[in-house]
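Of the protein chains in this complex, one is absent; all others appear in place.
Every chain is named by a letter (A, B and C) in the order it is written, and numbering of its residues begins at 1.
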Amino acid sequence: MSDAGVEMTYREALREAIREALNRDPRVFLMGEDVGRYGGCYAVTKGLYDEFGPERIRDTPLSESAFTGAGIGAALGGMRPIVEIMTVNFSLLALDQIVNNAATIRHMSGGQFNVPLVIRMATGAGKQLAAQHSHSLEGWYAHVPGLKVVAPATIRDARGMLWTALEDPDPVVIFEHVMLYNRSGPLAADAGAVPITGAAVRREGTDVSLITYGGSLFKALEAADALQQEGIAAEVVDLRSLRPLDDATIMGSVGKTHRAVIVDEGWRTGSLAAEISARIMEQAFWALDAPVGRVCSAEVPIPYPRHLEDAALPQVPDIVAAARATLGR
Amino acid sequence: MSDAGVEMTYREALREAIREALNRDPRVFLMGEDVGRYGGCYAVTKGLYDEFGPERIRDTPLSESAFTGAGIGAALGGMRPIVEIMTVNFSLLALDQIVNNAATIRHMSGGQFNVPLVIRMATGAGKQLAAQHSHSLEGWYAHVPGLKVVAPATIRDARGMLWTALEDPDPVVIFEHVMLYNRSGPLAADAGAVPITGAAVRREGTDVSLITYGGSLFKALEAADALQQEGIAAEVVDLRSLRPLDDATIMGSVGKTHRAVIVDEGWRTGSLAAEISARIMEQAFWALDAPVGRVCSAEVPIPYPRHLEDAALPQVPDIVAAARATLGR
Amino acid sequence: MSTPDKLHLNRDHALHLLRGMLRIRRFEERCAELYTEEKIRGFLHLYIGEEAIAVGAMQSLTPEDAVCATYREHGHALARGLPMTTLMAEMYGKRAGCSGGRGGSMHLFDAASRFYGGSAIVGGLLPLAVGIALADKLQGRQRVTACFFGEGAAAEGAFHESLNLAALWQLPVLFVCENNLYAMGTALDRSESETHIFRKAESYRVPAESVDGMDVIAVEVAARRAAADIRDGAGPRFLECLTYRFRAHSMFDAQLYRDKAEVEAWKQKGPILRFGQWMQETGMLDAAERDAMEADIAAELDEAVAFAEGGAAEPVEELTRDVYTEPRS
Partner (left out) sequence: MSTPDKLHLNRDHALHLLRGMLRIRRFEERCAELYTEEKIRGFLHLYIGEEAIAVGAMQSLTPEDAVCATYREHGHALARGLPMTTLMAEMYGKRAGCSGGRGGSMHLFDAASRFYGGSAIVGGLLPLAVGIALADKLQGRQRVTACFFGEGAAAEGAFHESLNLAALWQLPVLFVCENNLYAMGTALDRSESETHIFRKAESYRVPAESVDGMDVIAVEVAARRAAADIRDGAGPRFLECLTYRFRAHSMFDAQLYRDKAEVEAWKQKGPILRFGQWMQETGMLDAAERDAMEADIAAELDEAVAFAEGGAAEPVEELTRDVYTEPRS
């Protein structure tokens, strides 16, 4: 989190990662809606079209199912495609391809074929885009055997995970929270590849573990600051990988703090937070001094007005309150 | 479970329910692939085409997205459509319509429109149909605010829930486990409508709660029999409604037994079982004498051969073992 | 311009059309300003340049007909008769908005005028339109459902499935494709192998025609003819209206994908410019009358803005209202 080096945004870090991959491996290409001439709906790919041309920065028609499936096919055919789906809400149109093909072909073929595909998509709320553009369904992807799922939260992870994902022989889905694109921070000049399977402890603490990922990481860190003021030392765990989950790091933290709160922007019922709570139940029950808490989104399609959107999402005071509650305060 | 009355299969109970609805309300019609002339891929609708004709038992082309969306539109237009999707795996093709339209329109319109739509689909494994026909994704639907989700396990519920679902002003998704269609049992002549929001205790017990739904109910009951032999009195809770979850019944049972095992045919990570475990954590932690266990499917696309399919799914011995484990045996 | 019909055009009707287009233009211009002032947030897609389509097509509909549109639907809402006041309040996310403030710019709904708004999933409302029309047909109502969408939507699977269903079942749908040559930054010939969208419609045996979408009369004439056929039970009809958006796709867009000269050339063909000039040339409208019309509209707009400014916000306590149908408080 405190690498010295050049300052860049999360968006730029992603762009650098894509640029590097394109330069490094001729099999890599990027495809999706408006990734080329338009520069990407969140401007991640801006400039790459001019640099790499229409074959490698490939604009697609509005056909999420076909171009995602084409990415699977291209991966089978020896390429290393990066498919960009504008937001996770639209990815439902491609979910059949991802679940029924990308995630199963290796198994169904008895290991003969593998699908080295990377799918990137934006997720999350915070921009007042309302009920069809704001959801956090990454937990669904984390449910599917055959997929790997990551959610880089830091500049370093945004820069370093793509290459690792592209080197992976199996399909990897990368979730980029919309509120992170403009965040900036320093990136060490020699910052290299980042593994895509492990969680990271972003802040050490002894009293309660705040377990989170993606856009909620910074809220959790803020909450930890606030808790510090009250003399509560919160540890913050950034999952980074949503599938597989890094049980060792999670249980390591809970084993130390004996209390945990999970922060997850998905709707509460059936959230990824539930899975983590269930795992702590199974693996660390006897170490718990209090029930594990969850701070999730309210069960409502995200409403348009700022104040209602804010109210629907996990916020710092909610995290602070949930952490306090585990300490009986 | 022990109603006296006429003996019928789960399939017949569903058919009776559909027939009754069609007779009762002229706004009701059924549409889906091969529901008509063919008689339904699982023969649920056999004979109804001859009885009600092509307008009300409406065969559709292979277009899950459009005919599900058309169901939403017809509901908005004043009809009471029942949409049949052959299996939950194919429903991924319609998921955009269900999540982005059916579940949101009421909210997005500020309550002006509601979507009185019922969607039925088969779910689950056990017929050696392999990796694209065997999954249990009902937990995903249970994640979505705006939907109601039910999983009738008994003949009585299969017969009685459809009418309640059709009377509901909001979209209701009904999951029918493929291994239930041939089960038969008695149905009381006066068996009426069944509510779609509450769980049911199917067997009383004091030592451990087995919480389950759908196709796994009968495995849990069998496990309870086996446990009885060992002097362990298991209570079996049939969730019936997956959204909303009936916390009162769940916590009531756990409050009594102090131990719980959740049986769910979904893949373990991110399963509905995780949600139930997390809720017990939150609402009944201090009542627990042991960590809540989960018996779920192995994290593999369901393989074709019988022995591997069996091994992938929750089985009675697994449930017995998990229940024993909560008792330290 | 389509003179033959225009000769029979009476002055009142011409004034009505001009006013309809002007109201939209001014409304959109004001929205752009309000966006800059941060009164309106989220995505904002302006209809400037395309007014002739909504205004022309809407002339063919009766109050009992239904309308489905996209995220670029302010114009359709106004032309359909939604008051500017509640529309503007919706832009502000206020309780008095036409969607109770929940939807914002992309999700306008109005039960009274059967306006099903407002979908931000490209192509997502086509299946719904089919279903609404099916409901009308099944209930023996002589109604039309008009469904507006961009040419970008024609690449989506939902387009294909919906056209086929509507044609197969001979449903009363008027499909109106607003072909403005771009889907965000993707030019039509980069997204479709067949760039004549109406030919696609013909491949489903849906009678289709291509119309000058900059000519309000041409659109009205074509729409009236199509709607009459539909009402006669002749099945669906399809209009491709050739048009152009004068502004960015949404509020932020560097427009690198098209050049200024192209935009300028299209502006010269602007629907308001041409129709206004023609009315002046033919003596239907003098400068003073035009000024009066503008003043009227400006007053209406001021009133709308005042209404929106003065409107109450939804209380945060009501966050989860209208997720399910419940007795309203």
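Here is the rule we go by: a residue touches a chain if its C-beta (ideal position, glycine included) is under 8 Å from a C-beta of that chain, and two chains touch if they have at least 3 such contacts.
Predicted model only: the values in this text are computed from it and were never measured.
A.B. asks: For the chain omitted from this view, which of the shown chains does it touch?
C.D. replies: Touch partners of the hidden chain, whole complex considered, are A, B, C.
A.B. asks: Check the options C:Arg11, C:Arg205 or C:Lys267 and report the residue that touches the missing chain.
C.D. replies: Considering the complete complex, C:Arg205 is the one touching the chain left out.
A.B. asks: One chain is left out of this view; which of B:Ala188, B:Ala287, B:Leu308 or B:Ala321 touches it in the full complex?
C.D. replies: Reading the full complex, the residue touching the unseen chain is B:Leu308.
A.B. asks: Per the definition of touch given earlier, which of A:Leu76, A:Ala193 or A:Leu327 contacts the omitted chain?
C.D. replies: A:Leu76
A.B. asks: Specify the residue from the set A:Ser63, A:Asn89, A:Ser297 or A:Thr326 that touches the hidden chain.
C.D. replies: In the complete complex, the chain left out is touched by residue A:Ser63.
A.B. asks: Residue-wise, where is chain A in contact with the chain that is not depicted?
C.D. replies: 29, 55, 60-61, 63, 65-79, 81, 96-97, 100-101, 105-114, 145-146, 148, 169-170
A.B. asks: Just checking the interface: what residues of chain C touch the absent partner chain?
C.D. replies: So the residues of chain C touching the missing chain come out as 155-161, 163-164, 167-168, 190-194, 199-200, 202-206.
A.B. asks: Going by the touch rule given at the top, which residues of chain B touch the chain that is not shown?
C.D. replies: Residues touching the hidden chain, for chain B, are 33-34, 36-39, 41, 59-66, 89-90, 93, 127-133, 298-301, 303-308, 311-312.
Rule of thumb we're sticking to: only the chains that are shown with their structure count from here on.
A.B. asks: Just give me the whole-number Å value for how far the CA centre of chain A lies from that of chain B.
C.D. replies: Each chain's C-alpha centroid was found; their separation is 30 Å.
A.B. asks: Roughly how many whole angstrom separate the Cα centroids of chain B and chain C?
C.D. replies: 41
A.B. asks: Any chance you could list the residues of chain C touching two or more other chains?
C.D. replies: 101-103, 107, 119, 121, 124, 157, 320, 323
A.B. asks: For chain A, write out the residues touching at least two other chains, lowest number first.
C.D. replies: 89-90, 93, 130-132, 299-301, 303
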